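Here the complex is missing one protein chain, while the rest keep their positions.
Take a look at chain A:
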Amino acid sequence: MLTLHKAGLSTTPSLVPIDDTLRPGELLAIVGPNGAGKSTLLSMLSGYRSCEEGEVRLDGRLLQEWEIDALASRRALVAQQEPLGFDWRVEELVCLGCNPEKALIAELLDDLDLIHLAKRSALTLSGGERQRVMVARGACQILSRRSATAKDGGLLLLDEPTSALDIGQQQRLMRQLRVWAEQHQMAIVCVLHDLNLASIYADRVWLLNKGQRISHGLPNQVLSLDTIADIYAAELQLIRASPAAAPFLALRP
């Protein structure tokens, strides 16, 4: 659905051109050290920053040729947390950018364990609760605005959706992303800091460093001990519960 053809950015923050294709139903994780260009890449994928080299196409059409409004029915972005100026109620916040049926709001809030917060003021939520509300809003936008003829569930772009979540909620959210990807044939791109989450839940991983995609492919290919230790300048050890299990990268004390 989303095709990148030598797509890159030449002005700072720059991005070395990338060739790739995202398929419906796929969960892609973007990982890399601080300042690697993950958020920049995400804003290029969303069309907020137009690519300066090459091209990004959604459904075969150049991203910059889409009407802003039409594009909004095909892809949603959940940026890193923005301060809220006013006290929206959770259920009002989920409806910003779309006009969903009540059942869909309830379903999405329930998916992310938020249904008991529906009437609460968003300003009284914890950081993690608000983060989940914003993810629900993004999903709500593309699901409720999806046209009847669309073959897939659109593109959901998430910038560090788990950064404020406890491990239980991290698991719940990542599992839910998998469910949405399969159930709605949604393509999900997720910037993650936790390499183990990427390793467990992602279909594919892009590893970024200094504005360049240095490796991509299956999680256990990309997230090899040596590469990661080198790029992050961290001392790590690899733990594997069983030969079939996903590799687990842990810090050395």
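Quick note on the criterion: a contact is a pair of C-beta atoms (placed from the backbone, for glycine too) under 8 Å apart; a residue touches a chain by one contact, two chains touch by 3 or more; residues count from 1.
In this section, contacts and distances are computed from a predicted model.
UniProt records the chain missing from this view under the protein name "Iron ABC transporter permease", selected from "ATP synthase gamma chain", "Iron ABC transporter permease", "Acyl-CoA/acyl-ACP dehydrogenase" or "Sarcosine oxidase subunit delta". The residue touching the chain not shown here, chosen from A:62, A:123, A:167 or A:225, is A:123. Of A:62, A:96 or A:167, it is A:96 that touches the chain left out of the display.
The residue touching the chain not shown here, chosen from A:46, A:162 or A:199, is A:46.
Check A:29, A:114 or A:157 against the missing chain and you find that the one touching it is A:157. Checked against the full complex, the candidates A:68, A:233 or A:251 give a single residue touching the omitted chain, namely A:68.
The chain omitted from view is touched by exactly one of A:29, A:51, A:77 or A:108, namely A:77.
Within the complete assembly, residues 43, 46-48, 68-69, 71-73, 75-79, 82-89, 92, 96-98, 121, 123-124, 134, 137-138, 141, 157 of chain A touch the chain that is not shown.
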